[in-house]
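With one protein chain held back, the other chains of the complex are shown just where they sit.
For chain A:
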Amino acid sequence: MKNIKFLILGIFFAIVLSKTQAISWYRFYEMFKFQSFHMYGIIGGAVIVSMVFMQLFKSGKIKDINGNWIVPKPKKKGTIRTILGGTFFGLGWGISGACAAPIFVILGFELIPAIILLIGALIGAFVYGLLSKKLPH
């Protein structure tokens, strides 16, 4: 299984999010209330260090495992979709304290509530798929 490395990377990422408390409901509440630097430090730190990696990708100093240049896929454009979609996402994130990756990590902490969240997220993704052609982007 050549993809087993992604399984190990998932375990590592989940441990990082757990040990830094980045999956805790309270940490997100504090962040949206501007009452703590903790989450800003984590997200900001991740973005700044990643920027350095992006430069190394761009200059070809870091290539992927097969020797290919690393080019991050351009994100889909659209002002309405990003702002409005982002706002919907933020509403769910602010209430439940869980975004996409933490939902799966929380399954390992609080199984049943996380299953309800996950079923909701799947319904949400499904509804988007159904409506995608009709929604403004």
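Worth pointing out:
One rule holds for everything that comes next: contacts are C-beta pairs under 8 Å (C-beta built on N, C-alpha and C of every residue); 3 or more make two chains touch, one makes a residue touch a chain; residues count from 1.
By our rule, contacts and distances are computed from a predicted model.
Only one chain is not pictured, and the protein name UniProt records for it, out of "YeeE/YedE family protein", "NADH-quinone oxidoreductase subunit J", "Hydrogenase" or "ATP-grasp domain-containing protein", is "YeeE/YedE family protein". Where chain A meets the chain that is not shown, the touching residues are 3-33, 35-39, 41-54, 57, 62, 64-66, 68, 70, 72-79, 81-101, 103-110, 112-113, 116-130, 132, 135.
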